[in-house]
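Can you read through this structure? Questions will come right after.
A single protein chain has been omitted from the complex, and every remaining protein chain is retained in its original position.
In order of appearance the chains are A and B, and numbering begins at 1 in each one.
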Amino acid sequence: MLIAKLRFAARRVLLAAPTLLVIVVLNFGLLQLAPGDAADVLAGEAGAATPEYMVQLRQKFGLDQPVYVRLAKYVGNIASFDLGFSFRHNQPVAQLILARLGPTLLLMVSVLLLAVGAGVLLGALAARHLNRWQDNVISLVAVLTYATPVFWAGLMLIVVFSVKLGWFPTSGMEAVAAFHTGWTRIADIAHHLVLPAVTLTLFYLALYTRLMRASIIEQSTMDYVTTARAKGLNERQVLLWHLLRNACLPVLTMAGVQAGALLGGAVVVETVFAWPGLGLLAYDSLFARDLNLLLGIFFVSACLVVAVNLAVDMLYALLDPRIELR
Amino acid sequence: MRVARRTALGVLSAVPLLCAVPAYVVAQGTPQAGGTLVMVVQPEPPTLASYQSTSGPIGQVATKVYEGLLEYDFELKPQPGLARSWSVSADGKTITFMLQEGVKFHDGKPFTSEDVKFTILDVLKKTHPRGLNTFRAVETIDTPNPLTAVFRLSEPAPYMLMALSGYESPMLPKHVFGTGDIAKHPSADRPVGTGPFRFVEWQKGQFMRFDRNPDYWKKGRPYLERIVARFIADGSTRAAALETQEAHIAGFSAVLPVDVRRLEKMPHIAITTRGYEMQSPIVELDFNTKAKPFDDAKVRQAVAYAVDRKFVIDNVWFGFGRPATGPINSNFKATGLYTSDVTNYNVPNGVDVANKLLDDAGYARGAGGVRFEIVHDVTPYGEEWRRFGEYVQQQLAKIGIKATLRYEDVPTWLRRVYTNYDYQLTNNWIQTLADPVIGVHRLYHSKLIRAGTVFVNGTRWSTPETDSLMDRASVETDAKKRATLYHEFQKRVVQESPIVFVHELDFVTVHSKRLQGFLVSPLGIYANFDQAWLQK
Partner (left out) sequence: MSEIFRRFARNRPALVGVGVLLAVAALALLAPALYPQSPFEMVGKPFEPPLASTLLGTDQLGRDVTAAVAHGARVTLLIGLVATFIAILLGATLGGIAGYFGGWVDTLLMRLTEIFQTIPFFLFAILLVAVLTPSVGSVVFAIAVVSWPPMARLVRSEFLSMRNREFVQACVGMGMGHWRIILRHILPNSLSAIIVTGSLMVATAILIESGLSFLGLTDPNVMSWGFIIGSGRTVLPTAWWVIVMPGIAILLTVMAINLVGEGLNDALNPRLRHL
């Protein structure tokens, strides 16, 4: 069994390589479609530039070479784990991404844990008291939080909890002027994490709550539930020992999908709260035409998704033995 | 005929006289030492290499670390900086700078004339976008002793003395930047200078930190213990940071005009539009004068009449600005270069006049009252430009022009307007800087119609007469004669209207009232903050 699982994993990793390549080429191609390049942006920021200066810039960035040469170079670099140099930020891309990866992961893991945890609980609660007031209230709240645009929720939370009440900071990941260390720093970061995490959790919470609820409802029509009841188990036991495990599957799938979308979804929250993550970096680099950086971010997120999908599939097979790992 | 185009600060006779220095610029009470100043800088600078990039936000931070040979007072008269005195030879081709004694770089090594020579000749002249022109005349720099630098010029260059601030021409340590490729130097983002603050760290996307330089050559300064520059992407969040006093100062309109109006009512906050006298930006509508329909001056004039400048200033920029009348900013009134004796498009019945002009020009109204259709590009530098574009779209509809708005990002827009000339009408804003030679000529001179160069003559309008006026004015030393030339120039440009002059933009600095002593020169936030202090 273990061998089969390992073989499956190895095969998937191997299969992933061409996928990643296709992604890199596709992204590269898409970004070529956009007119204007990094030199244009830098010139625009500088407010004035002579043609000589811009030629110099293009040479420096290697932008004067034909497309296929640049692509070939880039792919070759990726193979040796060199993600290139960001001329706009004057740093190797890998370094930039690493610096911003932490905050994004922190935000998203917190959100994921909170949202899935609360979602599963609330969804189970709603399904348990189907069509009674608990169900209606939970469903209503879920829909309400889902329907609120994320940036609007964020701005409102800042206005209420930050500006008016002063309970939380308005933005950023740490109090920059204080330079805390150790536990104080962790506490400070946690303090800054609250509003952005809550803003984003509200949105994803709805998804998992409703999915869990629907999933339990669907599962409870299954034969094994009838069997369990016939065996004499009460409703609570049925829910905990049988339904939960199976009903989790669609939620797991969705969570896997969401985990893969870590970066992009956080762009808005990172913008509103100035949270120094990858989403914002990617958005900036798109408009700065910093191809190296943008491709680097896409590549890293691609690897992340492949890894997460693999994990989800294996976990899935663990929970539902009827599914073959082909 | 040399036109000193891209030098930073102007010919002597073009000095705008700034008389009244506001009361709070003179520090209230005695400066208190200590404290951390938090500045909001928008957007995040791409690099700290101010010797290589003139990108706006760089000037707000790099100037705390690097210094220049000279400083300037509010009358734009050069004051001693790293040079304690200087003298210009009779023929103007030799300038001798005597440097301050005991100046050390942040790594302890002394600042000498070798560093001046290296900075000017090997760095600024080669890689600085404006330095290429500013120091064109400098052939060599002699360094007879560590405290003397002698500039030998190929011809007189009086404008050069105005370009030696820490912002425009930062002095670099040769022992750091002399080795390695200056274009990709590892110390580019870890600057080592002589300034009142040392660079400590830069967390990309978050902040930059500068600590007090205990060995600063001006004894007793700086007062502040630390400066932190914070980068916050969202406008409302920036305002909130100032409101809650998490930040003490935000300049260059980092706080949006609408929030400024709200914040200025708060007891702990003050605003100022001073400290931008070197920029003089003008908001304008640029036409593509080489294609229909805007190749016809009457059509251009009609659009100029249709815009209600007061409405735009009050509602899009919340009152920050004055109606513009022509290519030269009214900041130059005191020097005599400015004139308002030009065609006045800012009339109450502008829409009616415009309609008549278009009728006369032969563009009759067709189906749905539309004379013709155009695409109106919007400059991608912020929300205000979109509102401005939407407003213009509505006004154009009133005179029978159906305009479709188009938003693109910076590189796309720049390419469209300044390389491909693939546009009809775009809004825009240009800094006219401290002398028309530097900021204004580039927009109207035929020699500056250069595809691929940005923020120059993108309308491709020019006439031999205006070219000649500009060329003569750039070398004219007699102030009255120069003024006459520029008056004629303004009359002609405004009449032909290749650009609609909408308003003279005011940048705003929002700051905590606890912050004193930061506004000590017309460079404003582009100065080194050695006199800034926080009231406890």
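As a convention for this text, a contact is a pair of C-beta atoms (placed from the backbone, for glycine too) under 8 Å apart; a residue touches a chain by one contact, two chains touch by 3 or more.
Keep in mind that this is a model prediction, so the values were computed, not measured.
Among the residues A:39, A:57, A:83 or A:127, only A:127 touches the chain that is left out of the figure.
Of B:406, B:472 or B:513, it is B:406 that touches the chain left out of the display. Of the listed positions B:152, B:387 or B:447, the one in contact with the omitted chain in the full complex is B:387. Among B:84, B:104, B:152 or B:262, the one in contact with the hidden chain is B:262. Residues 235-236, 239, 256, 258-259, 261-262, 315-316, 378, 383, 386-387, 389-391, 393-394, 404-409, 412 of chain B touch the missing chain (whole complex, contact as defined above).
Counting over the whole complex, chain A has residues 15-16, 19-20, 22-23, 26-27, 30-31, 33-34, 127-128, 130-131, 136, 139-140, 143-144, 146-152, 155, 159, 207, 210-211, 214, 216-218, 220-221, 235, 238-239, 249-250, 253-254, 257, 260-265, 267-268, 271, 279, 282-283, 286-287, 298, 301-302, 305-306, 309, 316, 320, 322-324, 326 touching the chain that is not drawn.
Keep in mind that, in the parts below, only the chains that are shown with their structure count from here on.
Separating the centre of chain A from that of chain B, both taken as means of CA atoms, is a distance of 40 Å. Put simply, chain B touches chain A in their complex at residues 6, 36, 38, 46-47, 49, 53-56, 129-130, 132, 183-184, 188-189, 203-207, 209, 226, 228, 230-234, 236-237, 240-241, 243-244, 246, 409-416, 431, 442, 450, 452-456.
Residues of chain A touching chain B in their complex: 34-38, 40-54, 60, 88-91, 96, 99-100, 155, 158-159, 162-163, 166, 169-177, 179, 270-274, 276-277, 280-281, 286-289.
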